[in-house]
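Working notes for the structure below.
Of the protein chains in this complex, all but one are displayed in their positions.
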Amino acid sequence: MLNVAIVGASGYTGLELIRLLDRHPEVRISCVTSEQSAGKRISDIFPTLRGRSDLLLEPLDSTAVNAKADLVFTALPHQAAMAVVPDFLAAGKKVVDLSADYRLHDADVYAEWYQPHINAELLPEAIYGLPELRRDKIRTARLVANPGCYPTSVILGLKPLLERRLVDLNTIIADSKSGTSGAGRSAKVDSLYCEVNESFKAYGVGSVHRHTPEIEQELSELAGQSVALTFTPHLLPMDRGILSTLYAMPLRNITAEELAELYADTYNDEPFVRALPKGQFPSTAFVRGSNFCDIGVTLDKHTNRIVVVTAIDNLVKGASGQAIQNMNLICDFPETMGLEGLAIFP
Amino acid sequence: MLNVAIVGASGYTGLELIRLLDRHPEVRISCVTSEQSAGKRISDIFPTLRGRSDLLLEPLDSTAVNAKADLVFTALPHQAAMAVVPDFLAAGKKVVDLSADYRLHDADVYAEWYQPHINAELLPEAIYGLPELRRDKIRTARLVANPGCYPTSVILGLKPLLERRLVDLNTIIADSKSGTSGAGRSAKVDSLYCEVNESFKAYGVGSVHRHTPEIEQELSELAGQSVALTFTPHLLPMDRGILSTLYAMPLRNITAEELAELYADTYNDEPFVRALPKGQFPSTAFVRGSNFCDIGVTLDKHTNRIVVVTAIDNLVKGASGQAIQNMNLICDFPETMGLEGLAIFP
Amino acid sequence: MLNVAIVGASGYTGLELIRLLDRHPEVRISCVTSEQSAGKRISDIFPTLRGRSDLLLEPLDSTAVNAKADLVFTALPHQAAMAVVPDFLAAGKKVVDLSADYRLHDADVYAEWYQPHINAELLPEAIYGLPELRRDKIRTARLVANPGCYPTSVILGLKPLLERRLVDLNTIIADSKSGTSGAGRSAKVDSLYCEVNESFKAYGVGSVHRHTPEIEQELSELAGQSVALTFTPHLLPMDRGILSTLYAMPLRNITAEELAELYADTYNDEPFVRALPKGQFPSTAFVRGSNFCDIGVTLDKHTNRIVVVTAIDNLVKGASGQAIQNMNLICDFPETMGLEGLAIFP
Partner (left out) sequence: MLNVAIVGASGYTGLELIRLLDRHPEVRISCVTSEQSAGKRISDIFPTLRGRSDLLLEPLDSTAVNAKADLVFTALPHQAAMAVVPDFLAAGKKVVDLSADYRLHDADVYAEWYQPHINAELLPEAIYGLPELRRDKIRTARLVANPGCYPTSVILGLKPLLERRLVDLNTIIADSKSGTSGAGRSAKVDSLYCEVNESFKAYGVGSVHRHTPEIEQELSELAGQSVALTFTPHLLPMDRGILSTLYAMPLRNITAEELAELYADTYNDEPFVRALPKGQFPSTAFVRGSNFCDIGVTLDKHTNRIVVVTAIDNLVKGASGQAIQNMNLICDFPETMGLEGLAIFP
């Protein structure tokens, strides 16, 4: 039985880790922390857990965490994560970090988009934890940087095109739309029910959202050369789900049939990516609560442009589910263990 | 006092015409028709009208309509509209047609996307009723083809760029998202609450939605040459609103400031288009219930791509409000009459 | 032209006052205040107002308000309202107070449910502003205490029964459900989108909600004797609307037909109350954005219990619309002026 700690357990990704790990036969949650809610039971914060979990939220103390856990999920805001991750590593723990702190290889890029990094020496060994890209490296990692929600939806959608060098790298656009749980659980006027409901808007227009460099880092690695894209996130009036609509111009003639085949081939053996048959496109509703990424692709014959549509649950494949997938790889559990749950619809 | 008929009054655009015309000081609704609900009071169908309108829904009989109305709004499905519009014109009535039947100039294109046209001889005189493009022609028209909801949101967003020849015409993408009222009021599983709620999806992917040729017709006229675009509509879990995110590559160096100025200049005198200051972008929530089209624009410096975001209420500027704006022009009423209502938020 | 001030204009009721007054031909908004947003334009806070209102939000200074306005709407939290209302009255202004500060006649009751009153001497002259109960007193009032949203929906629903002494006063229950805009615009975790969406709960169970004494005060006056009721408020996952389901046992045999007639008779001349025909019941959707209160009534023959259902828009008849109705009465404008707008659906 693996003992895991969830550091920062009072947010939505923390709760989703608990919900999913509850079904994992090889894991026991031995420690949950929260600065704001220390001293309360986790079930007082999240009444879904009533009668099912009596864990006491503790203030974050690395030594205490190290004494209780073999592996640590850090579900903290960026900057807060890098303040404690080295402590866990130093004690020989494995870490799956859900923050942005170890996703970017380049400390200067990190500093430009966030703030100066305080333990940049760890960046070279941190593995960007998208199993569909580098499953083997994750298996042997001490520190996995769990991908952002938008990046997961964009990178999986473009991987087949980029690794085959099929598209003009100057023509890539990601028009992404996210449910509101991505904004977290902190009290802000912009996240109030009456501000979000019956409302739809773009934000970070002009590729100024912090997920841009993360996406480009991974696309560049896939393409074998530097890639810049236009990325526009939008806020959806719903709880969960990201749908990304991706555009790129092909470098050679290609048909919708070939594209569908390419995606099917690429993802055939992937347990959590479903490449849809030609003519079918995903909906966030059909992945809600599950670790699936559904992908549809076609050619707009009219303009000879490739259009890819991907859907994930931002809290599962876009965060906590993927973190557990990474944990499974690190710990040599079956990759799908604990993640078999079907989507919940309606 | 102008007597108007609403032919096809039991759908959402019909009701929205009634809601808006109720505040119009120069108009009296003298006739409402509905095949399905003939014999019922309009307030039985739409209880918002209780105590305010006792109009009896009649089956559609052109002669009866002609006897009662000076101007006819046809809020019928395509194909049904062209079956009766000639009758109204023959009787000397003005017609604002909210269907797609007279929007396309070319009968062959119409036949390709819909079905054969049965009175194509009217197409040359029908005016595509986007006041911001051809206000003067609308004033003298007998037959105005009221624009589609998506086309309104896309064309207004691209007009400044196209008429100044600022963008590469091969790079235009419209990623549009619509509230569910755009799907109308007919009983379909796909439009059920539980199918749409907490759900987001693309449809008509690959520019196969019927609004594509309509958008291209108007963009081509603005650009002075043939334009093809990639157009992807999406379905939002909310009642009202369309947000279109538009992408194009500039032909020359241009800054975000210049773009904001260009849009401000273009729309400065337009009563219903609000070009937002640099750095601001629209939300559907802030136009809900109003006839406004809000537009934000920027340059993604990163990829040197122009990004435009537009927001309308699909039932107002995207349908019934614009139809009344067209009626005002035809009848020489002040253009904003009856359309002064502010958006309702939250 | 009447100059009005809106003190506390940056909340939802403040915005709704602006939206409605914008259509009022006899009123000019001359002053808007906000502590949090002083120095900003009202359109920066509420982009619905872009291009339509340039009013600058001022910090609250009674002298400045008195210099600009003839009538003041105070849309402040309780306690904050009573700190300034006397200043406006002293300057000879009329005040419509949307807070709870002057609704309760008895200062001890106020102290029990809120905090000690600091100008209890004003309570005797403050008129509880439900026009359907005391239109004439409102006409001559200096200070109108605008009713709470829940109380409006409950009192109007029970008035016909109580003033005719038709029900056992020990059997009254109000099961009320409110949209989330009733919780206001302050940043609280409980009001976040993801906490409210796809969620329904009761709160203040056991008649401990502060609207209880307000409801009972008015019911007691209607009944001519002391009334206690069980009142359970609930939070709905939607923006606007209150639906109250009311229960009471009749003191004599009565039929559903008689009840429907009684309600029709009672409200026949009321411009904003629609008593529905026997067998029809209201929906919040059909009053959204309007000043109507829709009421349906029946007898549960099975248990011989009267069931009444009422629907209002909590921001209109439950707050800002009713405040304007009160202003119209005070200022001898037609009672419906500026409030003629139909509900917006969908």
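Which chain is which? They are A, B and C, in the order written, and residues in each are numbered from 1.
The working rule: a contact is a pair of C-beta atoms (placed from the backbone, for glycine too) under 8 Å apart; a residue touches a chain by one contact, two chains touch by 3 or more.
All figures in this text were calculated on a predicted structure; none of them were measured in a lab.
Engineer: If I consider the whole complex, including the chain that's not displayed, which of C:117, C:211, C:240 or C:274 touches that chain?
Structural biologist: Once the missing chain is taken into account, the touching residue is C:240.
Engineer: In the full complex, which of C:191, C:217, C:232 or C:326 touches the chain missing from this view?
Structural biologist: C:232
Engineer: Where does chain B touch the missing chain, residue by residue?
Structural biologist: Counting only chain B, the missing chain is touched by 12, 180-181, 185-189, 191-198, 237-239.
Engineer: Can you list where chain A touches the absent chain?
Structural biologist: 12, 15, 18-19, 22-23, 46-52, 181, 198, 239-240, 274, 276, 282-283, 285-287, 289-290, 292, 294, 340-346
Engineer: Which chain C residues would touch the chain omitted from the figure, given the whole complex?
Structural biologist: Contacting residues on chain C, toward the hidden partner: 170-171, 173, 175, 177, 179, 194-195, 197-203, 205-207, 212, 228-230, 232, 234, 236-241, 243, 245, 247, 256, 281-285, 288, 296, 298-303, 305, 307, 309, 311, 346.
FYI, only the chains that are shown with their structure count from here on.
Engineer: Based on the averaged CA atom positions, which chain is farthest from chain C?
Structural biologist: Between chain C and every other chain, the largest centroid distance is to A.
Engineer: Report the pair of chains linked by the most C-beta pairs in contact.
Structural biologist: Chains A-B share more contact pairs than any other pair.
Engineer: Counting only Cα atoms for the centres, state how far chain A is from chain B in Å.
Structural biologist: Chain A and chain B have C-alpha centres separated by 38 Å.
Engineer: Roughly how far is chain A from chain C, centre to centre by C-alpha average, rounded to an integer in Å?
Structural biologist: 45
Engineer: Averaged over CA atoms, how far is the centre of chain B from the centre of chain C? Could you give it in whole Å?
Structural biologist: Using C-alpha averages as centres, the distance is 36 Å.
Engineer: Would you pick out the residues of chain B that each touch at least 2 other chains?
Structural biologist: 198, 239-240, 282-283, 285, 346
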